[in-house]
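Remarks on the structure that follows.
Excerpt of the complex: some chains, original placement.
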Amino acid sequence: MAAPVNRLREIWAAGRPAANAWLSLPGLLNAEVVVKGGWDSVTVDLQHGMAEPVEMLRMLAPIHAAGAVPMVRVPWNDPAAVMRALDAGALGVICPMIETGEEAAAFVANCLYPPKGKRSWGPLRANLMWGPGYSDAANDIVVPWAMVETSKAMANLDAILATPGLGGIYIGPSDLSISHGFKPGLDRQEPEMLERIETILATATAKGLPVGIQCATPDYARGMAERGMRLLTIGNDAGFLQAGATAAVQAFRT
Amino acid sequence: MAAPVNRLREIWAAGRPAANAWLSLPGLLNAEVVVKGGWDSVTVDLQHGMAEPVEMLRMLAPIHAAGAVPMVRVPWNDPAAVMRALDAGALGVICPMIETGEEAAAFVANCLYPPKGKRSWGPLRANLMWGPGYSDAANDIVVPWAMVETSKAMANLDAILATPGLGGIYIGPSDLSISHGFKPGLDRQEPEMLERIETILATATAKGLPVGIQCATPDYARGMAERGMRLLTIGNDAGFLQAGATAAVQAFRT
């Protein structure tokens, strides 16, 4: 049996950006429906999404079965949360609100086994999902994503990016905006915000790290991919559901 | 406190057709998102939908809280399933595969308290939801919908429609189609199928019963409303989610 790989890395090696689905609602069936869209990866959001770990476990299985890379955004930079997502089989962990090099280092250490990090041993479910080769491959296929989404993080960007083992940078436009005095929201068009996004992208790319960003629309995501972003989250399940449900009843009543 | 009413009856009295949302996926949050679209009623589908009764209980509450009429499609013409949906607070029960007058009578009896029917007493949750007036009002506000969706049912249409206490007829186009040798699917355009739909609509309307139908698109639903249908189901949560998720990733990749 071949060693497991993280298909996102293969996609990037082929020069393509990855399309990432975002799950904000709990539900095995929701995950099964969304993943059929043909995404490269699917992220279960345990921070602002309403699924709890008990549901994450169920949702990661169909993501994996459909051939997408299962990822998790953890609620916070917390060893238990990070290791739990990994033990459950996630190959990517997105950690919100990383603001310093120290925080980035602590996060990455929780993602990697010694001697690279401090992840504790016990990948029962990851072994079931990825096979017995998981143990040896884990440090190579797990991608720790640090979210850069505050002014403090931007001030510490170099320190964050210098963290050995860091797998990528993920931009949260809403938090980044309110941290700089703007209203929350995605798909920012303000020159100041675009400049900040560009700064993160350019700096991380220069270090060889892929950059991802949360987008509301395919157009904005495509634009960001053209600029060099490698992980493009486009919309989310709650948005798809609400838009479809609202459009249907409105079209009927018109 | 005013006696509870079934708002669908008020809508029909005002000469308007009702827009009914259809929930095929389990999940409290899914229900909370969909109901925000502005539907007149929302139906939790326990037959082909993947929610179980334990989840139905959770899903009916936000439907009610948002001001839509909570309804349930039961898995079968079974007293336990029908009474459970009603005890949980549903004001409408849609029963699949009613094929004879006897089956219709058994279904209606399970929806209504004596002396009109044989519903067993114990509306703990319905009382919590609708208030102490529920007990006296129940027989007036509960609407039993018999699905007519087979050739046998069409042959027995008069007997089904003659059932005292029946609240409405709900048409299942997929089952009606395969029962007549067509492929399954909604929004039928075949003259033979349209004629059957028209027959059910005309016959039931003549008896003073509202008729509903499962539709895939707002256009078809509007056409059916113009013909006189009073309950128009338009799409469903799984469809909205799948369409949105697929469109997003495809638009990104184009």
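Note that the chains are named A and B in the order they appear, and that numbering of residues resets to 1 at the start of each chain.
The working rule: a residue touches a chain if its C-beta (ideal position, glycine included) is under 8 Å from a C-beta of that chain, and two chains touch if they have at least 3 such contacts.
The shown structure was predicted, so the numbers you read here are calculated from the model rather than taken from an experiment.
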Given 2 chains in view, how many copies does the entire assembly contain? 6
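Just so we're on the same page, only the chains that are shown with their structure count from here on.
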In angstrom, rounded to a whole number, how far apart do the mean CA points of chain A and chain B lie? 40
For chain B, which residues count as touching chain A in their complex? 19, 21, 25-27, 29-30, 33-34, 36-39, 50, 218-219, 221-222, 225, 232, 234-235, 237-253
